[in-house]
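Only one protein chain is missing; all other protein chains are in place.
Each chain carries a letter (A, B and C) given by its place in the written order, and its residues are counted from 1.
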Amino acid sequence: MSGKRFWRSVEEYQRSDAFSEMLKVEFPSIFELWTVDRREVLRVMGASLALAGMSGCKPVRSDDVVPFVNRPEGLLEGRTDHYATAVLFEGHAQPVLATTSGGRPIKLDGNPEHPAFRGGSTPFMQAAILDLYDPDRSQEPLFGGHPASWADFDGQMGNWRAAWRQNQGAGLRILIGPTTSPTLLRQIAELKSALPQARVHLFDPLTGYAGEAASPLQANIANAQVIVSLDDDLLGPGPMQATNARAWGDRHGDLDGSGRMRLFMAETTPTQTGAKADRRLGIPPSRLPTLAKAIAGGGEVTLTDSELAWAREARRALETARGRSLLTVGRFAPADLHSISLQVNEALGNVGQTCEIAAPLGFVPQAGDSFLDLIRDIEARRVSALFVIGANPVYQSPGDIPFAAIYAKVPLRVHAGLHVDETAAISNWHVPLNHPLEDWSDARSPDGLATIIQPVVRPMYDSRSVHEVLAALSADEVPPTRDIVRPTWAKQIGDETAWEAALKTGFVAMAQQAEQAAAPVTSATAPAPREGEVEIVIRPDPTIHDGSFANNGWLQELPKPLFKTTWENVVAISPRLASELKIDSGDMVRVDSNARTVDGPAWVLPGQPERVVTLYLGYGRKRGGRIGTGIGYDAYRMRNAAQPWNCTGTVRSTGARTVLAATQEQHLMDGEVEGLVRTVTREHPSARREEEREQDSFYAKWPQGKPAWGMVIDLDRCIGCNACVVACQSENNVPVVGKDQVARGREMAWLRVDRYYAGDPQDPETHFEPVPCMHCEQAPCEMGCPVHATVHSPEGLNLMVYNRCIGTRTCSSYCPYKVRRFNWFDYTSDAPSPTEAQRNPDVTVRGRGVMEKCTYCIQRIEDATVQADIENRAVREGEVKTACQQACPAQAISFGNLADPESAVAKQRRSPRNYALLAEQGTRPRTTYLARIGEKSDGE
Amino acid sequence: MAEHLLGYLGEFGTADALFDATKRAKADGFSCIDAFSPFPIEGMADVLALKRDHRIGWITLAGGIFGILAMLATQLFVNVDYPIEVGGRPLFAWPAFAVVDFELMILCAVLFAVIGMFVIIGLPRLHHPLFGTPRFGLASEDRFFLYIDATDPKFDRQETRSYLGSLGAWTVEPVRP
Amino acid sequence: MASRTPAIPLSETYRGITTEVARVPLQMPARVPWLIALILSLALLALFLASVTWLFARGVGIWGLNIPVNWAFAIHLYVWWLGLGHAGTLISAMLLLMGQDWRNSLNRFAEAMTVCAVICAGMEPILHLGRPWFLYWMFPYPATMGVWPQFRSPLEWDIWAVLTYLTVSVLFWYIGLVPDLATVRDRAKKRGWQVFFGIFALGWRGSARHWAVWNKTYRTIAAIAVPLVVSVHSEVSLLFASGQVPGWHSTIFPPYFVLGAAFSGFAMVAMIAIVMRHTFQLGHIVTERHLDVLAKVTLAMGLMTAYGYVFEVFDGYYSGELREIATLHDRFFGAYAWAYWGAVLCNFVPLQGLWVARIRRSPVLLFLISTSVVVGMWLERYMILVTSLYKDFLPSSFGYYHASFWDWSTYIGMLGLFMTPFLLFVRFLPSISIFEDKEVLEREKEAAAHG
Partner (left out) sequence: MPQIFSRTADSWLRAVAWGALLFAIGLFLVAFAFARSQYWDVVARTPLQPVPFSHKHHVTDDGIDCRYCHSTVETSANAGFPATHVCMTCHSQLWTNAEVLAPVRQSLAENRPILWRRVARVPDYVYFRHDIHIAKGVACVECHGRIDRMPLTYRAKAFEMKFCLDCHRDPAPHLRPRDQVYNFEWKPPPDHAALGRRLMADYHIKSPAELTSCGTCHR
């Protein structure tokens, strides 16, 4: 069995001494008392699922029935309803289909009708539902930090309005977070005309503080044959993730060679895109422009050999695929690179094909209305009242702007938001906003379409919509939100039937509104490091993003795609630098830049450019809710207003060490991964191995049931985005267990995405492999159970009967894939009682001492089967979709009836790329994989 | 003063003495006799013609057979009553079943044997006339006793007493209810 | 076996033996040390109860378990305890059948030790259940849910094996005890003792008829007990061998486990023998020759176990199975190498001392060596369990196990569960077989008489 050796981290690559490791870990634990803080578990559960504000109504006994007084139209008890609406991500719409049960939203999925998203999800979209039930949401207006009523606030507003009417709103400033809501834009315009002196500033920490506009080039990779990406994480977190991933999926997997997409990625820090790229190049940010010039072919540049090779090939590829190629530049790259890509794409005739020049969708402040301008005006005492709406500048301001202090200089500070966050804490007034699922609004998805956001549940707290708050600035009488939103669409959607239709389909075509296209402000390119310095790259956290998801238990516990760490952000360091500084993953390091420092746990990240250190935003919250507060380090402190994404500085070990809650262990034996993740080439597409011919069993085979369920996962399509993991968690009531438990190896996720490396740690191959239960036909786990608690169904499901399980855990010991999870404590029912609000009523909530695992979403199978059975027919192909399959934006997962030769799974199983995990164990898995297609296969 | 007499108990000093005495008593035609010793005396069983008693063996065998059949029946019934596919293995997984069958065989064999033993030797019996005789307590220490029962056809109130003496008994005691 | 030095010195008399053994229950010698020991073990027992209460209140999560290592202390101690127990049965049953006279001074407390150890062993799997209150689902009873236990599961085998083993050991031990209970009953002066022993002696009279039937039964059970012991630990080993986990999936496991069990068991017996003979001055009955033979048997078992080690390594490489070899390497050099080398060290290095007669006959040295063996086997069981589980197939799910405080407290507390009943036994029951020793003496006297 020759072939490349796989490994997963540098410790393992260097095989650091295990014995000393043991001494460290084995013996302290003897003295350590149990450290599972139940209250922590509770807190975590509470934050993740608790639904506050439900109390007050009279207690309902377990065996009570609570019928309606008047049954709402079309509502069926025991059935679920679906509503097309949207959740927001960086102000962009993420069109979703909300599943409600008994009038409560319990799950979000991508809207399958939507032409761009086509049902695809992202982890953030899936997890947004948990924010709705976040018990730490602001529940009432606060004045000076003390509970007040809307009446008080409205009274005050009255006075202020009177004053502004006098001075045309002079001194009134509004600082608004990124938004694409046409209604909001309309309202802002109206406000400006009503109060000409008032000014509206944009606070968008992920685009820039100086009012930079996003790249005018709108990539549309669906048509691209060759993509050359300069630090553009197309497949990573972002408003476009789902749409890009969908396009990616369409252009990968089994298809004739021509259709396949070729991806070049030059990245300043490893990303999912880099992991999937055909040609990847790690490059320090300071050299990125040089590389860009090289590709643009402009003038003399000096490149390293590897850079040159990469640039040559990229250039050639772009040339050969004129009109079908795309040079794209990351949002974090300096603006001049954007202009370069514009030129190149125009030259190649790609514009209009794989990208177009589009006016920005979102709110763009007038010149001189940037956040920095606001700072200037405050300093100049020109601001008498500041309304911060849907933004958190106190936390998200760059380190070189002491915003808290500056903010304090404003006489009247009003904050409107979902949480009582850092900004709310030092405002005179805080007013609670609705969650998008609670009220009317609208927003535009990155592809330009608009979605009218309709409420799927009554507001749970005494909160108002952002539209009402904004309207109140100028209008004495504020109509209900629907009546604010509806007029925006009066022209386009006249009659109510059209309106109803728009709501049903969940999107509205909309002209790229030609507001003023902001002139790109040329932000300084990344500074070159001085001697002994390293370049510092600052990025949003892979799961917590800019910090707005800090109180979301699912996303906190979601392993970061590349690190597999949870519950905190790390400092990514290149393997060489690490060995140079004698740093190991988990060692605390101090990063120092412009006399500002942060301490964070190091993570030795294969593929990280040698002298580059990456910091991640979103943690170190001071008022982030019960679980978001006080974990990780705050990278905003290291940012500069002028250059938010890059700086230079030093990094050194502090000598301290922390326990990282990583879901993949560090050490690994040689050759262990042989054949677990496989790569084939288009020339040699067979992944099956000689020794894996299915040996016949000693026993007679059981009759194969109809249907025979099976799953195939296409590793060529999988981008490791984790949408499936979160979808599974929300579909199957999988509990959140907290950092301590994860650190002890007790995470509960039924579906995990394994990450493997191969090759040179400085420039490795990265592989993702989702691992659900394999539903083995000859399941070792079933043999082990003494009480028939895990058995086989005629349809080939490996059933887990929770209520029969006595917790011997033999099944897990015998499971070669270790996909089973055990309820070590009473994880779920410790959560406050209203947690049922989000739980899926069709899935049993597991108690303490019970084993659980992936069920192929048996509840969905049963629903479909029963429906078909009622209609006396067989279950149709595609009628059953597992949660992970439904969520996958890249269409990497297919599920269906193996007994039907025409079904998608049956076809894929016949593909030469099809192989089974640990086939030699003779377990005959029902879940199989399609090998990744690479430019060189294993062994080469 | 003809109060009821059950028999005579003769005390001997050594195992050999008891052994010879018993042999002679047997030879002299006494049938209802018994010997008591602190430990089993080799050959004594032959003398008292107890050797050919194989009941225990049979009882044990019966127990074993009962055990194995009972468990096997259970296992088969269970898989007929509620047939469930487990790990793709056949319903009647003989090799797997054999293990527990074996255990049950042993368990029942031993239980039968022990219960059988107590039934045969008529224990427990806490109260016994012999315990009433003054020196009998030594039977569990270092003395050896020969007992001749009154129901023996050759038994005679005077004769037997002196006969025991003639066998070399150190003391001879009457056993009374 | 005909040997030069008699097991019981000819100078002994029946009465001597009786009084020497019977005085232990009747007029307790060494009250103080015994009391101290009892208090200690009661303290441990309290710790055990506390740990178990906490365990049931909160769940097995209080232990250091995780996925992949979801079995650790509870299961490896289950194997360990059961192993200790085996020597008792082997000594009294096997050696009885082989007519080894020297066993007669040891079998009684060896059996008692077995009973206590098996009780502990039986507790472990119950404690480790996620929902122990549903234990009864493992038995085939007519339930309203109509579901039955699953007889293909090694765990189901184990529960029957342990149940059988416990019952058989108790019965075997008790019927062996009955004649001695009678002896003590007749020695007892106090009314209370008389009644106590009287009831348990069941009115044993030592009649030739009793002896005849008793002998047959005793030997029959002995004959059955030997295969039982072998089967029980073989089944325990199958609990591992039935899984596919590299390091478990091996055919040599059954003999390997049985031998290891006997090995640790004999060491344990030696330890107890030495302690008792010291505290209760039983030097005449548990003689140096007993220690000598015990040591020899332990040595023999040790060497066979060592063979098991060697063969396991050979097996690993011979299989050519990538993962088997990897696991093997991991045992040598991996994170838990300390367990492997610790086991090798404690099991086999001091053991070699037993080649020397002087060491065999020196109580102190023998005691130390035995202790190291018992510890060594503890480590071996831990090693077999954890080093196989923590790195099985998919590297992504590798994970370390660290014993938590409650792992240790449950284990240490359980020592109390083992010691308390044993101490009560030596205090209140004849802990050495009186009548069997008399038998030996008788035979020796005859042998002496006939030259």
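The definition used in the following text is that contacts are C-beta pairs under 8 Å (C-beta built on N, C-alpha and C of every residue); 3 or more make two chains touch, one makes a residue touch a chain.
The model shown is predicted, which means the values in this text are computed figures rather than measured ones.
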**Request:** List the displayed chains that the omitted chain touches in the full complex.
**Result:** A, B, C
**Contact with the hidden chain (one of A:A296, A:V791, A:I806 or A:M851)** = A:V791
**Request:** Pick out the residues on subunit C that sit against the missing chain.
**Result:** 142-147, 185-186, 194-195, 198-199, 203
**Item:** Missing-chain contacts mapped onto subunit B
**Value:** 82-84, 124-127, 131-137
**Prompt:** In the complete complex, which positions of subunit A touch the hidden chain?
**Reply:** 60-61, 63-71, 76-79, 705, 788, 791, 793-795, 797, 799, 801-804, 842-845, 855, 858-859, 862, 866, 869-870, 872
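Criterion: only the chains that are shown with their structure count from here on.
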**Complete:** Note, CA centroid farthest from subunit B's centroid sits on chain A
**Fill in**
Per-chain C-alpha mean nearest global C-alpha mean belongs to chain A
**Fill in**
Taking each chain's mean CA coordinate, subunit A and subunit B are separated, in whole Å, by 81
**Request:** Find the geometric centre of each of subunit A and subunit C from their Cα atoms only, then give the gap between the two centres in Å, rounded to an integer.
**Result:** 56
**Prompt:** Hey, how far is the Cα centre of subunit B from the one of subunit C, in Å?
**Reply:** 30
**Asked** Using the touch rule from the top of the page, what residues of subunit C touch 2 or more other chains?
**Response** 147-150, 152, 156
**Item:** Interface hub residues of subunit A, defined as touching at least two other chains
**Value:** 780, 783, 785, 788
**Item:** Residue numbers on subunit B that touch subunit A, as the complex places them
**Value:** 84-90
**Message:** Applying the document's contact rule, which stretches of subunit A touch subunit B when the two form their complex?
**Reply:** 697, 699-702, 777-783, 785, 788, 791-794, 924
**Item:** subunit C contact footprint on subunit B (complex, rising order)
**Value:** 15, 22, 34-41, 44-45, 48, 50-51, 53, 56-57, 60, 74-75, 78-79, 81-82, 86-87, 89, 93, 96-97, 99-100, 102-104, 106-107, 109-111, 113-114, 116-118, 120-121, 123-128, 130-131, 137-142
